[in-house]
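Structure in structure tokens, see below.
All protein chains but one are shown in place.
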Amino acid sequence: MYPRPIPETARSARAAYIALVVAVLILWLLPLVTVMLTSLRSFEEVMAGNYWGWPKSFNFVENYTAVFKQTALARYFVNSLIITLPSVVGVLVLSTLTGYVLSRHRFPGNRLVFALFVGGNFLPAQIMMIPVRDLMVGVGLYDTYFALIIFHTAFQTGFATLFMRNFIAALPDELFQAARAEGASPWQTLWHVVVPLIRPALAALAILTFTFVWNDYFWAIVLTQSDAVKPVTAGLNNLRGEWTSAWNLVAAATIMVAIPPVAMFFMMQRHFIAGLTMGAVKG
Amino acid sequence: MASVEIQNVEKHYGGFHALKDISLTIDEGEFIVMVGPSGCGKSTLLKTIAGLETVTSGRLRIKERDVTHLEPGDRGIAMVFQSYALYPHMTVEENMGFGLRMAKRPKAEIDAAVSRAAQILRLEEQLQKFPKQLSGGQRQRVAIGRAITRSPDVFLFDEPLSNLDAALRTQMRVELSTLHGRLGSTMIYVTHDQVEAMTMASRIVVLNGGRIEQVGAPLELYTNPVNLFVAGFLGAPRMNFVTGKVTSANGRSASVTCGDGLTIDFHNLIETPAAGATVTVGIRPEKLHVGDRVATTSFPARVRLTEYLGRETIVYADAAPLVTSGSDSGTGVFTVQIGDIQPFMPDAPVTIGFDSDAAYLFASDGKTLSAAKPVTKI
Partner (left out) sequence: MSQFWRRHRHWLAPTLFILPGALLFGIVIILASVQTIWVSFFDWDGVGPMQWVGLANYEQLAADPQFYTSLKNNVIWLVMFMLAPPLGLALALLLNQAIAGMKFLKSLFFVPLVLASVTVGVVFTWVYDPTFGLLSLIYGWFGATAPALLSDEHLVSFAVVIAALWPQIAFCLVLFLAGLNNLNEDLIGAGRVDGARGFAMLLHVVLPQLREVSFIALAVTVIGALRSFDMVAVMTSGGPFGSSTVLAYQMYEQSIFSYRFGYGAAIATVLFAIMAVFIAWYLRTLLRPEQETA
């Protein structure tokens, strides 16, 4: 291990080290912590200008119910779920198929198709904004859930294909030869051999895709405009404009937006980290 | 009846010529072992028979049926892989029944086939376990069991024992031979281990550079290799090879001189080399002896190193200016194998002798020139 581990016997050194790390952590998360505290403050306190000190009173229930009652946040929240969950499922299905074919079947152009998936996945979203928006307007999907579901599924399939291809390519080749030798059809091989073996990859991809799609802001503002469809990220920015001085409520809304991905992250941290590093490192 | 017929099979990978005009007919019930150095094409040939690789040209028949363009699952074969290739997410039972399940056979039939295989391989207790809960030998047996349940016309084995430790390998070798005797099926077995080849095969196929060098019964190949490659490949420790010159040739006899003055006479040659030609003389380590025994041919040497293996003693002896080529030790010394324990002082001068009838003569292109030697009949 590097740096050299602090010996287990050096108890005081270990305690001091943890204290140092905690101090750095507090600095690191200070902006977020203060937002969390502000989300608990009373309106009077905010008006009085206490944004960063310890809250004088805790208004957890009041503030968070107010956000849901007085704003469209609940609607945005549901919208985000309606957009995110089908996108995740779509990405998992499509990338399992593409990743399986690209990793296990040699055909002319295999490398080119793979390079297009990988390369396209790195394109900045703005490059395809005009045609995609035009396409969605053209087929009548602009400002519907489908516009965002279709786009996110398509875009995330790029990264997911890279991820799946590499994961399936790392499975032992002999498993696939054995399946062929035993007469399993490509579909049977996919269903009975590949899918059970890629469960960890599916979990990792699910959490990553969920985070990416949930956090998207750009496409939310490009492909939707009505509150009935708008996801929570775009909604939050609207709220911020409408409730300029109600910092406590905007703070509560901000925390609400952050909760699903953060919660997912803590629940599936191992998969998230493994996914992110494998997707990136194994390139 | 021919079980497997391979006719003029060629395989190219881009610019690489992996299989060169392979033809071989395998009879029902034979145990064929394909050996050769790595990259010789033995695994490629096996995968071609399995259908996991396509042929560039040529035909393949299994039980009189042309299978050249059939999918592996339709060829009537079953394969056992080096890494066992057990599905980690399936129990032993599910692994063994996989092929039949994919073929959508009735459950009763699958159960019967699985329990029969489990009984043959003594896996009844392990059926509900997952591969990771099994030992190496048990995993190997499951892989074999998976092959048995399909009741194939031909079993294919791709270096199945090379992931096992030495003790288990011996045990599995015996088990596989027993299984072959019990099932009586045709088996094709690829290995780089010549002990496996010598002990299990009814016929050995030696491959080199994508070509079949020789096909025959183990002792036939050991005693009468058709060329220098086969002579060097089979036998451990390796045959000693010394370069020499033909000093005189007469009818079917020739005299060959190696080094400064070691002269060996060969009679009844298959083919007589021209006088002055460069040839190679080969002599197996167990045919050399050290000391005063009367021998037709002998030369002086110094002991470099002695390995005491208990039931035998291996002596590496330096006979400069007489040098061997391509020996196990990587130097020019002679390898002598003695069948008991016999002490030698390092650097001690010794006389090495052998019977010239035991020597082999190879032409410069590797072809065996010396007369066939009698093969012990089993």
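Letters A and B mark the chains in the order given here, with residues in each chain numbered from 1 onward.
As a working rule, a contact is a pair of C-beta atoms (placed from the backbone, for glycine too) under 8 Å apart; a residue touches a chain by one contact, two chains touch by 3 or more.
Because the structure is a prediction, the values reported are computed rather than measured.
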{"item": "Residue, one of A:40, A:67 or A:102, that touches the chain absent here", "value": "A:102"}
{"item": "Absent-chain interface as seen on subunit A, which is shown", "value": "1-6, 14, 17-18, 20-22, 24-25, 28-32, 34-35, 38, 49, 51-52, 94-95, 97-98, 100-102, 105, 107, 111, 113, 115-132, 134-135, 150-151, 153-155, 157-158, 161, 185-187, 190, 211, 214-218, 221-222, 233-234, 236-237, 240, 247, 250, 254, 257-258, 261-262, 264-266, 269, 272-273, 276-277, 280-281, 283"}
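Rule of thumb we're sticking to: only the chains that are shown with their structure count from here on.
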{"item": "Distance between chain centroids, defined by C-alpha means - subunit A, subunit B (Å)", "value": "56"}
{"item": "Residue ranges of subunit A in contact with subunit B within the complex", "value": "172, 174-175, 177-185, 188, 192-193, 196-197"}
{"item": "Touching residues (chain side subunit B, partner subunit A) in the complex", "value": "47, 50-52, 71-74, 77-79, 81-85, 87-90, 98-99, 102-103, 146, 150, 156"}
